[in-house]
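Encoded as structure tokens, here's the structure I'll be asking about.
Only one protein chain is missing; all other protein chains are in place.
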Amino acid sequence: MKIILPILLVAVTAVLIVLAFFGAGQAHGTVGIAAGSAVYGLTPKPATPQQALTNLLSDVQRRNWDRAFDDVSKSSTVTEQAFIEDWTGSNGSLRSFSSLEAFDSRPLHATNDDAQMRVRLHWTTPVGPIEDVRDIRLVREGDIWKAVWPKVVIPNVPAQVIPVTYLRWDLVSGGASDQWGSGNVDAPRVRIISMNAVDSADGAVVMGEVVNEDTIPAFVNVNATLVDGGGNAIDDESSFDKIDHVLLPKQVTPYRIDFPNINLTNVKNVRMDVKATLVPASADPVIGVMNQKIEADPQGKSVLHGELLNQSGQTVNISHVIVSFYDNNAKVVWVADGYVDRALLPQSSEPFAVEIPHSVAGRVQNFHVVVDQFTLGKS
Amino acid sequence: MQRHLFMSALCVAICAAVCAAQDIRVPDSATAGAEATISAGGSGKATFYLVGPGVANKSDVALGEPIQLHANDLRNSGTYLAIVCSDSCHSAAFYVSAAKAASVTFLVHPSRVPVAQSDAVSGVAIPFDQYRNLVLAPLTVNFQMTAANASLFARPVRTRDGVAWFRTASGRSAGAVQITASIDDVSARRALQQVASEPCNLRIDGKRVSNGILVQTLPVHDCAGNVVPDGTIVTFSASEAQGKSTVDAPIKQGVAKAQIDASGNTVISAASGVVLGNELRIGAK
Partner (left out) sequence: MRPVTQCASHVAACVFVALVLGANGYAADATVQVQLDSKNAAPRSVESLTERSIVRDYRFAWTSMAQALELNTLDPLEGPFAGEAKEVLRQAVTSQQHSNLTREYANQSHRLEAVFYAPEGDVMELHDTAEYQLQVRDGGKVIHDEHVVMHYIVLMTPAADRWVVRQLQAVPQF
């Protein structure tokens, strides 16, 4: 009797392990898509392109870099160091603070020796979940498949001295004593220059642009309250990160305020409120947005591509691209944003891509891109 | 009848004596920070209370002798209650007015103002005495606005209910401006910054260089000729067949510059805030 219970427990545990192993990696949702999650300890032989890709990405999830690099074909021109850096990020980029949570892959085409797989990577990042889509080529080597990894180009920035002559604003607080009227500095003057409220698939959206009309930098936030016919507030939300918060003098930023699960049918008025406060800031770094173009991506979605060029001498760790899209009446019809997960090294560029919803893509005639940036160690 | 008369007279005498015993004489007028005297008729010991703004004192006094009120107890302007209690309590109220103006609270808005704007600058002056009591007696406040020792505005204004105010246009030149409010030998000074207005006639020039196009603005002024402050953002946009490029460049010493990657026929424009500049066409490399 005493021995039966332990035996029973071991048996049940073994069954559960086997079930978990074979249960994981099974397709769920759409047929033909292999989903992946980390299952430690048991790695099936990469006898198919799907299995090879799953093994590779599982090793990446576990940060088992030696095994992950073993899943890469020797015909690849990438070094192990570059391969690891491609996944882990560097220079304090957004990727270096992110982790691969899950992935989905589907085959694009396959022959006996060569296959192309499209994988959707789900990253957990400090700025929220981010999805990345990559096409990966796999080749058969003997009886197993391996991924062919493209050469990773790391910008080679030559040593140089770049003087910084751009303006910087510092904020000096007044003394502690309350001498009425003696020491006030007015808050920056900012103005909402456009506002458009629309319904979207996820709810109501209020968007537009705001300008800093003052001669000093402003930290800006835009709030909106939806009001019904009786004058009662239905909901109020903030622009959160769909805005470039620090505006230099005469700078314009788009903003977007989302009201999830709310329809504009009952909304009779939108009350806008823009708050601006004094903040220290610098006009450096200057980031150029080059070669902006709207194209269809391999999945058929409209995407605005471009490159961010860091024209300064400091590394920009995290870049945030915010885009306002206009119709042929110069009205803001959508505001989209995206983060670049690689750091912008001095005098070098990185690509960015921002998706345009299908419902809006046909009406877009023009666009304006602003770049918000975060540099480690700076306020 | 005589007995009635006697009793009535006795009652009146007693009442008069009681009233006289508690007759409190307070000052007709008192000024903040000045001593005053109160008298309470009668004889014997009593308790004296002074209740007013910022004060609630209690002391033992002798009826019939003057009660000295200290200057420090009467420093706040307002209504005071003097209460004397022996067998019963009696009270009298008196008013302490503010002393002579010794300081001016001066509120000026805004701290930064675009040049040449009408009614852009306003100020409010409120006089106080040395004890921070509001001086309600009408006074003349002289408001003056100067820039680089040149007077831009001067106006005397009489206070009404203790307040004087002004409103005026900003000057035409950018720079620091001093505004003063003075009452006799008492004054307060504030500084405000006049800044250039919106850029006017934003013009750009550019040329092709080895690695793209170098574009810059001509010196950016407002319509009054003031140079727009450094740090003001100018957005350069370049459109060519391959796409569009933009750079947000800050003005330095009146000029904004940017380098744009473009190899084909390119159209370049500039904007600052909501002000648009000219277009520039540069041929292919």
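By written order: A and B. Residues from 1 in each chain.
Quick note on the criterion: a residue touches a chain if its C-beta (ideal position, glycine included) is under 8 Å from a C-beta of that chain, and two chains touch if they have at least 3 such contacts.
Just so you know, these numbers come straight off a predicted model, no measurement behind them.
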* Structure fact -> Of the candidates B:Val124, B:Ala169 or B:Val255, the residue in contact with the absent chain is B:Val124
* Hidden-chain contact residue, picked from the options B:Leu136, B:Ala169 or B:Val186 -> B:Leu136
* Asked: Looking at the whole complex, which of B:Val163, B:Val186 or B:Leu214 touches the chain that is not displayed?
  -> B:Val163
* **Interface residues of subunit B (partner: the chain not displayed)** => 47, 49, 51, 53-58, 76-79, 81, 83, 85, 89, 91, 95, 98, 107, 109-110, 122, 124, 126, 128, 132-134, 136, 160-163, 165, 167
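One rule holds for everything that comes next: only the chains that are shown with their structure count from here on.
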* Between subunit B and subunit A, distance of the C-alpha-averaged centres to the nearest whole Å -> 48
* Under the touch definition given earlier, write down the residues of subunit A that touch subunit B in their complex. => 165-167, 169, 180-182, 184-186, 193, 211-217, 248-252, 283, 286-293, 306, 309, 311, 367-371
* To do: Report the residues of subunit B in contact with subunit A in the complex, numbered from low to high.
  => 105-112, 188, 190, 193, 195-196, 199, 229-235, 242-250, 252, 258-261, 272-274
